[in-house]
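Selected chains from the complex are presented in situ; the others are not included.
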Amino acid sequence: MFLRNAWYMAGWAREIDGAMLARRIADTPVVVYRREDGQPAALHDRCPHRFAPLSRGRLEGGVIECGYHGLRFDAGGKCVGNPHGDGRIPQAAQVQAFPLVEKYTLLWIWFGDPARADPSTIPDFSFLDDPGRGRVDGYLHVQANYLLETDNLLDLSHTQFVHPNFHFSEAILQGRHEVTQAGDTVHSNLWCPNGAASPMFAKRIPGYDGRSPVDQWMDMRWDPPCLLRLDTGITPAGRPREEGGQSFTAHILTPETETSTHYFFAHSRNFRVGDADMDEAIAHWQRVGFGEQDKPMLEAVQQAMGTTDLMSLKPVLLPIDTAAVRARRIVRHLLEAEEGAKR
Amino acid sequence: MFLRNAWYMAGWAREIDGAMLARRIADTPVVVYRREDGQPAALHDRCPHRFAPLSRGRLEGGVIECGYHGLRFDAGGKCVGNPHGDGRIPQAAQVQAFPLVEKYTLLWIWFGDPARADPSTIPDFSFLDDPGRGRVDGYLHVQANYLLETDNLLDLSHTQFVHPNFHFSEAILQGRHEVTQAGDTVHSNLWCPNGAASPMFAKRIPGYDGRSPVDQWMDMRWDPPCLLRLDTGITPAGRPREEGGQSFTAHILTPETETSTHYFFAHSRNFRVGDADMDEAIAHWQRVGFGEQDKPMLEAVQQAMGTTDLMSLKPVLLPIDTAAVRARRIVRHLLEAEEGAKR
């Protein structure tokens, strides 16, 4: 069961430049594409005549022609052409259109009440719009429920066990961890002031002597149902964050089905911008850390659980789970509110 | 759910020359083979002792010996040998035999009441017996319900969208389309008199000047539950069909399971018989048109529908669907009659 009144990332904006994109999101097949004026649009990916996926058809002038019998649909889902017989268009020849906006270089889709689809409620990922920052992004298909991945990201203590090759300094392991909630937004912040730099952070400060004390942080922000932003950085002790090496990473977990997830991630930094070695180091971390370490662990957990809900298995709860449990509770409340509104 | 009192094509007659053929038909595993006198026979492909497939055994003198413990069965399904102990044969050692006949170079099986299995009710595919005609046949396994394929074949308007590489002349696109029904047989006929020849038809008339007006046609005949014959041709305007280039194609859609089909096709022509280039052109069309264009589209439709019945999804109906809808209605009525007869 997925929240309907919520923004889901449907893909990177660049994915629909010159081509239709077919993707299953929240158990709904959608086709995403650009209208003639360049604006993005999304339709249920299923012709109402014989249920062929519209994404197997042809896009021309913002109109999709079904590849099976040639019915044509505009971006509102209205049938605008029937090549057969007298060309009359049956009233029922209508495809569901979904609100879709392009924002922060990402495509956002809304499955709920269109009247409530307000793009200003999309959490801030404006760092992705900043051409002055360095960016490395990627995608993984993960055979696990998106909430298992939320759990993973909202508890970064897993890092030292799942990613033992990425060493942290003692200062980080002993940082102050704080979980707070503002509205439906959860913050899970680690603050490590005035300590030794972690090797993987140290190289973010050009000319750093390797010894001077630094402030370091790893701040996760979560918005329902699956939108996370990680702010990590290092700065000379006592100096403002922006003066140091600071990265923001979007971790966006779009549910595909109950047991699979589109995992989009985009790392954005203010340091060593344009440095190809730095780009490759980050891409390597995404490949190994996310792809070869997190992904198999999450898929093993999903397999162990089958289709049973995590909470119904009565997991042992540790203090490190605080943020994840809070996020799950918010999603549950929002789902219950949607269910209640239906009655 | 499949009609039981109906003839299904079990395979090409040549498939059982010297070997047993194991095939799942209408959700029933069957083994088809030749008796000692050469007559074909069919048994439920499951030994009643330990349920080993009989097709894994040995065929000798028209008797199948189970490959697991050696029980032997004749073509009537009677156990005629027990190699163990005193050799007594338990009364229950009986396999279900199905009526099976060889006709028109094809094997036809009947799952219903044997008393009603009348081979004279098999629709006419006698063109396949004519050694004077050229033949190109083939087989595809398609992951889609056989009625989805019936829909596809009973509405040839899909051709210009699914097979855009096969160009038709305007005369064909503007032909007169007529759907008629005679008993349980549905005809869906396209008649295109006195017009320009379509490129793919023009080469059927030896020495054709490319300009003279021609009559062209594409006539589909459907018999329940899944037996189609396509009659297509071209002849100088006003001349009898047999004088022109005429082909008959058997399109036979044997259900394997609710979501998969054995698709047998055999193209038979009266023109350029023995011409290997023509053979290859037809084989190429079958490979590309049926295998690379129709098959993926039908499988995508099946996937989009899941196991839901097409009509329960309330598809938009177009005039082009007339024949297909009629065929589905006939199948439904026959199924209801069978169900009613059981009560």
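Chains here go by letter, A and B, matching the order in which they are written, and residues are numbered from 1 within each.
Quick note on the criterion: contacts are C-beta pairs under 8 Å (C-beta built on N, C-alpha and C of every residue); 3 or more make two chains touch, one makes a residue touch a chain.
Owing to the predicted nature of the structure, the values given are computational and were not obtained by experimental measurement.
> Of the identical chains, 2 are shown; go ahead and state how many the full complex includes.
3
One rule holds in what follows: only the chains that are shown with their structure count from here on.
> When the centre of a chain is set as the mean of its C-alpha atoms, what distance in Å lies between subunit A and subunit B?
A distance of 48 Å separates the two centres.
> In the complex formed with subunit A, which residues of subunit B make contact?
151, 155, 157-158, 160-162, 296-297, 300-301, 304-305, 310, 313-320
> In their shared complex, at which residues does subunit A touch subunit B?
29, 45-46, 48-53, 56-57, 65-70, 82-85, 90, 92-93
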